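So that we are looking at the same thing, I have put the structure below in structure tokens.
Every protein chain except one is present and positioned as in the full complex.
Labels run A, B and C following the written order; every chain starts at residue 1.
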Amino acid sequence: MASPTYKSALIVGAGQGLSASLTRLLRKEGLAVSIVARDTAKLAPLCAETGGRAWSCDAQNETEVQRLFADIDREQGAPDVVIYNASARSRGPFIELVPAEVQRAMQVTAFGAFLVAQQAAARMLPKRHGAILFTGASASVKGYALSAPFAMGKFALRGLAQSLARELAPQGIHVAHFVIDGGIRGPGHNDDPAKPDTLLDPDAIALTYLNILRQPRSAWTWEIELRPWVERF
Amino acid sequence: MASPTYKSALIVGAGQGLSASLTRLLRKEGLAVSIVARDTAKLAPLCAETGGRAWSCDAQNETEVQRLFADIDREQGAPDVVIYNASARSRGPFIELVPAEVQRAMQVTAFGAFLVAQQAAARMLPKRHGAILFTGASASVKGYALSAPFAMGKFALRGLAQSLARELAPQGIHVAHFVIDGGIRGPGHNDDPAKPDTLLDPDAIALTYLNILRQPRSAWTWEIELRPWVERF
Amino acid sequence: MASPTYKSALIVGAGQGLSASLTRLLRKEGLAVSIVARDTAKLAPLCAETGGRAWSCDAQNETEVQRLFADIDREQGAPDVVIYNASARSRGPFIELVPAEVQRAMQVTAFGAFLVAQQAAARMLPKRHGAILFTGASASVKGYALSAPFAMGKFALRGLAQSLARELAPQGIHVAHFVIDGGIRGPGHNDDPAKPDTLLDPDAIALTYLNILRQPRSAWTWEIELRPWVERF
Partner (left out) sequence: MASPTYKSALIVGAGQGLSASLTRLLRKEGLAVSIVARDTAKLAPLCAETGGRAWSCDAQNETEVQRLFADIDREQGAPDVVIYNASARSRGPFIELVPAEVQRAMQVTAFGAFLVAQQAAARMLPKRHGAILFTGASASVKGYALSAPFAMGKFALRGLAQSLARELAPQGIHVAHFVIDGGIRGPGHNDDPAKPDTLLDPDAIALTYLNILRQPRSAWTWEIELRPWVERF
């Protein structure tokens, strides 16, 4: 029983708590880590702390995504782990939603994931080696009232992930979709001390991402749910 | 037990067999029917046959959708039934997919549905009366290999429909999503005479749409599956 | 496009509002209707009203179910529509549940459905004609806290229905599963007059059962959800 060995990771949608936790954990495991955001200034502390490398890219933009991968190819070689965390949403009564924001929610949450996954897969398939992980939400499987744009983006992301798993897994690429059900702890978003662990600890989420990456290929996970012990579902 | 009474329907994505069957059946039931396509020339025979009225509109375009509804408001009053059938897809090995076509698949299949549903809902909510129906596919619930763009669009459409059902049903608007699993019979796409009824008859689909429209509000359907008797699932 | 023509129905688990509504509606459509309960005394008024015929049978008991079908064969011929409505449940904190009641919930809700469906299918398959309908609940697709036994029974029923649909539909038998999500109006269980139609009207449910029975085989439904317009889901 052999676990796959990965060397370098690319995390898109950095800046959130989860991306930072993933960066720290994967660095600790010895992987090179590239962190991608539109605005890289905010990534400087994390890079300084972990030795990760920051890249600027708008994941909705085909040309920018192609250039990102080409740059990484040249400077440190193609990543064999790619994690897509970026998302955008827009909430409110349905008839008050702004169409441009709905479009943007789908673009950032799902179309950017497509662009990134396509560049990743093109590099992984010749080696029949690699992993592509997608961060979903409860909105990936349940369309809530007042939140159609997020459901549209996250449902689409799940459709992409499932289609990819069916197509790429038999070619040696591990594709997984994480249904994160609950709020993630972060700056300005902390547990009520009287009710510990009611928000997802991003370090705990990252641990499960790592364990999924380590799965031997005879027993791969396509989908897994994660929620705080007290979360209603 | 009272069934809702509807007066006029708007069908977007006409030209397909299903839209023609819906037009014929709803006309027969006494509803005024507006049929929408980008190219209305092809709709002339159906309009001549049924008395339906054709409108030209690109459903991906916010301004065109607004104008469509404004025009219909003026000429025949807002529809109380709106059916969204339009979709686009792109097939092939994942790494060969053309990003612009992926984007278009999401735009036509899901974003257009959002634009149309938003205009429809704005007119239905003040009256607390109306129905919005979405035509899904097996790709709405299953992401197939070599077909990520269609899964992305149809999953997103389903997320939209579910979110809308949760938000609008308690305000008196019936929202339903149809999972059409199988090929639809049509010009150039006929049953093998040795295996009758292996393709969905669009008249049979339309019959179920009508029956869903007639449901009293104490027992509304949000989702229903339709497939030929011999279809593997 | 031809709808199937059915001649006689067997409804198991009568006494509820839904069974009575189905009896009335199917009788009105011209079908002979047999109504089955363990205690037939309570069925007398419904039989008198509709001309339905009552039969006594414990659906959990293999011998009784065999005899029921044999008796019906002799007296009025095998039914070509069979509807299974019976269920049992047991609620409470998990560790206080009584094992015998848990077993009974599974027996009545799912094993009885198996016994009845098997006798029905044996008679339908040679003619490649018939329909078997199963009444599910929100508990068929969601396991609620404090209600494990009902989830066990209704999940099992859904597994049976799905397996049967895959096996029997290509042999001409229509199998359908109804997810009834909400309370059903009935004696002692009425709508709050200030909030009309917040409970499912059994006549409205029955109407959808009838429309599913009428579906042409090119567009059959395996699963459909029904809930009041105001029901949270």
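Quick note on the criterion: contacts are C-beta pairs under 8 Å (C-beta built on N, C-alpha and C of every residue); 3 or more make two chains touch, one makes a residue touch a chain.
Predicted, not measured: the structure shown is a model, and the values here were computed from it.
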Among shown chains, those touching the left-out chain: A, C
Residue among C:G30, C:P45 or C:G143 touching the omitted chain: C:G143
Hidden partner chain, touching residue among C:K154, C:H174 or C:R217: C:K154
Residues of subunit A in contact with the chain not shown: 1, 165-166, 169-170, 172, 174, 185, 197-201, 203-205, 207-208, 211, 214-230, 232-233
For subunit C, residues in touch with the removed chain: 62, 93-95, 97, 99, 102-103, 106-107, 110-111, 114-115, 117-118, 121-122, 125, 139, 142-148, 151-168
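Note that in this section only the chains that are shown with their structure count from here on.
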Neighbouring chains shared between subunit B and subunit C, ordered by label: none
For subunit A paired with subunit B, centre-to-centre distance based on mean C-alpha positions, whole Å: 32
Subunit A-subunit C separation of Cα centroids, rounded to whole Å: 44
Residue numbers of subunit A (touch at least two other chains): none
